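For this depiction, one protein chain was excluded, whereas all remaining protein chains were kept in their positions.
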Amino acid sequence: MKNSYDTGRLNLPFVGIATFAKKPYVADWATLDADVAVLGAPFDFGTQYRPGARFGPRAVREASTLFSFGHAGAYDHEDDTTYLGEDVRIVDMGDADIVHTDTETSHANIETGVRAALDAGALPVVIGGDHSVNIPCINAYDGSRHGALHVLQIDAHLDFVDERHGVRNGHGNCMRRAADQPFVTGITQVGIRNVSSTTREGYEDARKMGTDILSVRQQRALGAVETIARIPAGAKLYITIDIDAFCPSIAPGTGTPSHGGFLYYEVLEMLQEAAHRHEIIGIDLVEVAPDYDPTGSTAVLSAQLLLNLLGFVFHHRSND
Amino acid sequence: MKNSYDTGRLNLPFVGIATFAKKPYVADWATLDADVAVLGAPFDFGTQYRPGARFGPRAVREASTLFSFGHAGAYDHEDDTTYLGEDVRIVDMGDADIVHTDTETSHANIETGVRAALDAGALPVVIGGDHSVNIPCINAYDGSRHGALHVLQIDAHLDFVDERHGVRNGHGNCMRRAADQPFVTGITQVGIRNVSSTTREGYEDARKMGTDILSVRQQRALGAVETIARIPAGAKLYITIDIDAFCPSIAPGTGTPSHGGFLYYEVLEMLQEAAHRHEIIGIDLVEVAPDYDPTGSTAVLSAQLLLNLLGFVFHHRSND
Amino acid sequence: MKNSYDTGRLNLPFVGIATFAKKPYVADWATLDADVAVLGAPFDFGTQYRPGARFGPRAVREASTLFSFGHAGAYDHEDDTTYLGEDVRIVDMGDADIVHTDTETSHANIETGVRAALDAGALPVVIGGDHSVNIPCINAYDGSRHGALHVLQIDAHLDFVDERHGVRNGHGNCMRRAADQPFVTGITQVGIRNVSSTTREGYEDARKMGTDILSVRQQRALGAVETIARIPAGAKLYITIDIDAFCPSIAPGTGTPSHGGFLYYEVLEMLQEAAHRHEIIGIDLVEVAPDYDPTGSTAVLSAQLLLNLLGFVFHHRSND
Amino acid sequence: MKNSYDTGRLNLPFVGIATFAKKPYVADWATLDADVAVLGAPFDFGTQYRPGARFGPRAVREASTLFSFGHAGAYDHEDDTTYLGEDVRIVDMGDADIVHTDTETSHANIETGVRAALDAGALPVVIGGDHSVNIPCINAYDGSRHGALHVLQIDAHLDFVDERHGVRNGHGNCMRRAADQPFVTGITQVGIRNVSSTTREGYEDARKMGTDILSVRQQRALGAVETIARIPAGAKLYITIDIDAFCPSIAPGTGTPSHGGFLYYEVLEMLQEAAHRHEIIGIDLVEVAPDYDPTGSTAVLSAQLLLNLLGFVFHHRSND
Amino acid sequence: MKNSYDTGRLNLPFVGIATFAKKPYVADWATLDADVAVLGAPFDFGTQYRPGARFGPRAVREASTLFSFGHAGAYDHEDDTTYLGEDVRIVDMGDADIVHTDTETSHANIETGVRAALDAGALPVVIGGDHSVNIPCINAYDGSRHGALHVLQIDAHLDFVDERHGVRNGHGNCMRRAADQPFVTGITQVGIRNVSSTTREGYEDARKMGTDILSVRQQRALGAVETIARIPAGAKLYITIDIDAFCPSIAPGTGTPSHGGFLYYEVLEMLQEAAHRHEIIGIDLVEVAPDYDPTGSTAVLSAQLLLNLLGFVFHHRSND
Partner (left out) sequence: MKNSYDTGRLNLPFVGIATFAKKPYVADWATLDADVAVLGAPFDFGTQYRPGARFGPRAVREASTLFSFGHAGAYDHEDDTTYLGEDVRIVDMGDADIVHTDTETSHANIETGVRAALDAGALPVVIGGDHSVNIPCINAYDGSRHGALHVLQIDAHLDFVDERHGVRNGHGNCMRRAADQPFVTGITQVGIRNVSSTTREGYEDARKMGTDILSVRQQRALGAVETIARIPAGAKLYITIDIDAFCPSIAPGTGTPSHGGFLYYEVLEMLQEAAHRHEIIGIDLVEVAPDYDPTGSTAVLSAQLLLNLLGFVFHHRSND
């Protein structure tokens, strides 16, 4: 396997069009043919405090170029493994069409994109947008080839509000909407902490519906392996990462930051373990708000996480 | 008339709760009793590019404290006039209740606030929010004591799209919605420039409906007096100021900036002339997006404009 | 107990006037009737490096709105407790009057505010301003109903300079001034680290006067329970939190940052234990400088800490 | 002619991959078939003060999306003209390959890109990068079908240093290098002002070589029409725009800002007149440094200028 | 005269210690021997809104390096003149010693510095700090060899408050304090505008004391030559430039910005005319607050102005 910079361009990170990981852009979703299909979902009318997750997809794409210049796969010396070699075909679908003032249509367009990825047999990776974009993402699995799925949510907030002032599809409702779906067989909610937008009743509902809620300190006491071991064996996993699960020290660029969050390896090791133990059938990463990320730390974290997670997923697949 | 700092607190600008101009906050709108009632409308799901006008009201309030410390009115040496003495009673109504994901309810709540101000006999001053908040503001005049009104729009964009992808109440539709109202007898649109979100058809519709469209260079050639003279004599004026009417050099903190805009005195002098020639029955100032205003220039401009405009309005009234 | 959003406004965090936790503003301190009285002390002429703590009160108030929308108390799932229900009456006193160029008068005005809170039987919570505002805060307890008190200082710096170039009331002198007060029976100084503005002589004086000095690493080795156990049993506690006690990773927005500081749970757990073991009779949180806090992390941390600390204090009281 | 949003996506500015004006990306330059070919030249080792023009291409592309959503051409009401209809085919070539530490190779790669555009019969539009990228741009015209050309430079600095400490290809040398080329028949240098990196000798050389130097105040006295009239009739024009020609009020995001620069319409009108009077055979716009452009004003200005200039060029061509 | 870069270092702007214009630093003021002595006065307890002018001297020094690399004087093609050749000896005195919490001592230390410059026969150039530093600057001329002087103030604010809440030496009092000095024979106040911190009484006092007050619009109507002609012929001039005299578009980095200010050439041409008509015996430039100047525009403006003004002063002297 040769590195592309041996024969062609040096292609430094700051050079070139900022698609995700500098992978090809496929505008016509009917022609999708890939292992991974990355979709931007720049919708943020569902957020309750600081705006701007609409620019999350562009920021994460830009940051992903730091990790994407001309490698014939990415070598990790701790694992002594080269991840994401040329056999893993990643494409960038661009963004779902968002319609200002209109939540329903915007969500529908996101669902359309995820269904296109699923129909093509690709692993959908959605970059938000606020956490409400998870609602159409999950909806897209209704009737998919995957059948039932379990949601692994990494987040500061429970997002289990049923309805408030008529709102059922905001960023605080997404896990409740997932729980409404018959094909969602369980939810593991990790990182939940601090006084929250979900009231006591929401927690009671979540427990009643059987979700597994762990705070950061509770997860820390368990460690990555034991945390992931709580997910039913054999479950197909949909992973939703709200970047505010992380400590604001590394993820300040988000709408509703909450101190006391995860550090990098804590989440990385959960993801590595999850990819090792389960089939990963969908991923979203949400709530990156670049206007509050002047150093780029949050976007770099998001790109670094997604690329490592994809590496783990396909390394595991190739080893099966 | 004594200055308040002679007897009480020095009350420097950086000291104290940031209501508009440090005026009293009236939470119970049923008890409103004032000449001017300032309402925040922190709604921004109607914007088509950069987000964040939801924080416009807080930013303009904060900036207004710079001009509001302990004066027994504000003396202007060029006019040799003291404006906004203690006889002008200004109150801050706080903000209209905004509901995430829900444009209709949010707009309705803004309309409720403006109607409360009108019912109390106060001059409504609404701080946006994106320009779509002008729609419920204008709607609130339906059936008001003022009867017919003429709109003076100061803006970079025509905002005359009728409908696009089902959207009729976004920030690019507001003047078209105003034109739909039978009690709106005319619109003067000043500052309109550059290739715009409104297509040729929108312009044709606007002209057909009788609006008067002037670019920055066209207004400059006319001057303030002649520009205002184009408004029908005797018309009651509703003034809507989109801060992107100004040059990005002084108003960068906005969602859809457009170069070639107005400088400070150009607008100030139009407003002074308008207040001199017409009864001003409503004001909104919209599209201040503080996340793109790191120096505070845009918020300071907005506060300075509003306070001067209010000074002109009440100076004129007291001279009648 | 009903949530206010069931009956009234949704009141999202970004909506409304930014008083502390959106609690009522009481301008006339003679009428104070509350359990907690929050006072801003926007004084920063006492700082020795980066300026701007004068905007600390406004920034912390703004950030506090994130945690303050329509809850009937705030539910914490780790403690399975709802904190700060409607029975805890919090008010915002606004700010002490600050006079530019004049340290003495400004400090006197802060003392007046704290005395007003104490006279009303409320728990004073002062938001700085630089750490010198602690001097008038402590002075206000001279002759109060509380009698003697112990100071728990959470800080990077010892602040134990007696006098230098004539300065006795700067932000590096505050703990020395506290130690001068006969009613201050002891000081516990936690987080002190790195080469500091206090010289060896200052440390020797502090030890001679009997203060208990712990670095971050020393506190870490002890843990929260043992650290708090070093405070004499039964002591009434005044807690002063210099935000630079924290690691710059989460509290960069401060005048004299120092690496190697506390992480979130380390301080939270000390505060929870302190509230459990001691009567808390006063609180200040100082040195938030928003101009160095572009992500808002420092202000959010401050608001989150204060609200949790107040929750602990009143939960403990209600359980007594 | 129909607007694309009538049939397809709404395609708001913040949605989608950020190519220039959201136009197709053509990675294989051998297949170029377009009227306009936009090339990024993210090279900035030639700058003498603030760095970061390497991110100029990405920033200008991002800003160009503001003006590029779904129009069937862009209607300008002042000119009553629809510019850049579907008949003008614009493509984005991506970026020239830049090699860190190596000026020579990087410049050669830029030249390769411009030659590819010229060979395809397209109008090359190069986005820098620092002004040294103009050197390979001009070199690419050596032997082109266009034959001789005249350079219109809009800039604060003369850039006429021959050699200093061995440097011949930095951003202060570019016009001298252009003057060295036999096919460059003249240079008009507009906007030159203030004490500069070019010494008196440089000015003397420039005059000796016959360039026409105008300061901002001198250009202002002449106006757009007379300024452009100084260019020899019939000359084919290469236009190089250093964004620091503009006033820092609207173009702060640049490496070596200089106060007293042009305002928007001054340059726009020169460009409109130049496109009216001359065939435009090449364009570069350089020195946009996004790290000094927190509001995006400079990038928006650059995108707005380029799109208007392209509109003028092709409107003129279609009218011939 | 040779350029230093012919023989020594290239000395690019970003290279080297940031003294003013990279001129020698003279720590021992007893040894001063120079034509110009630049003193920093990093005092900002006199400001009434945004803090941070204490970092003005460092920011202006840093910006001055842009204009200071290796020239054998600075050539201006509009004037066809080389300014500030090697015959003009400029030194940097460093900063006056500032004592936190103590206005009186800090001001005294500034006065000591200016007296040292005057005693050495140098032209003092003081970089603030807030405008209150002008008070000790003027005081230093009491008993100087210059005798009487006239003050040319370029400012947005009148700064003519006598006393308020005991404050006599804040940034709003400086021109009143100057007027108190018997050796100050007159004050010309240019740029004064908008509702201001000085009340009507202050204006009346100023007029009574004979100051000449011109707004921006009034100065614009006169032009530079007529404006300067209002200063008594033969008067020795002390020039005080409050950077907020300028439009916030180019000078946002200041504590109390005011829209409607001067553009660059308006002030430059007044300074050039003043240097031509009068002996300049002292200069201060104040109120640069870098925390509100993210693009560096304000600092660059300040450095550019000071260097040009010094060029005019010494060019005029050499021509006498």
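Letters A, B, C, D and E name the chains as they come in the text, with residue numbers starting at 1 for each one.
The rule is simple: contacts are C-beta pairs under 8 Å (C-beta built on N, C-alpha and C of every residue); 3 or more make two chains touch, one makes a residue touch a chain.
Computed from a prediction, not measured in an experiment: that's the story for all the values here.
The hidden chain, counted over the whole complex, makes contact with A, C, D, E. In the complete complex, the hidden chain is touched by one of C:I192, C:L285 or C:A299, namely C:I192.
Note on the undisplayed chain: of the listed residues D:Q48, D:Q153, D:T240 or D:Q272, the one touching it is D:Q48. Across the entire complex, the residue among D:G170, D:G186, D:G202 or D:G282 in touch with the chain not shown is D:G170. On the side of chain D, touch with the chain left out of the figure occurs at residues 44-48, 50-52, 54-55, 99-103, 105, 132, 165-167, 169-171, 291-292.
Contact residues of chain E toward the unshown chain are 9-12, 14-19, 25, 40, 42, 54-55, 58, 61-62, 92, 94-100.
Seen from chain A, the chain kept out of the figure touches residues 3, 5, 10, 12-14, 66-67, 69, 71-72, 74-78, 82-83, 247, 249-250, 264-265, 268, 294-297, 300-301, 304, 307-308, 311.
The rule is short, and it goes like this: only the chains that are shown with their structure count from here on.
Touching chain C and chain D together: A, B, E. Across the assembly, chain B contributes residues 10, 12, 14, 48, 50, 54-55, 99-100, 165, 167, 247, 249-250, 292, 294 that each touch 2 or more other chains.
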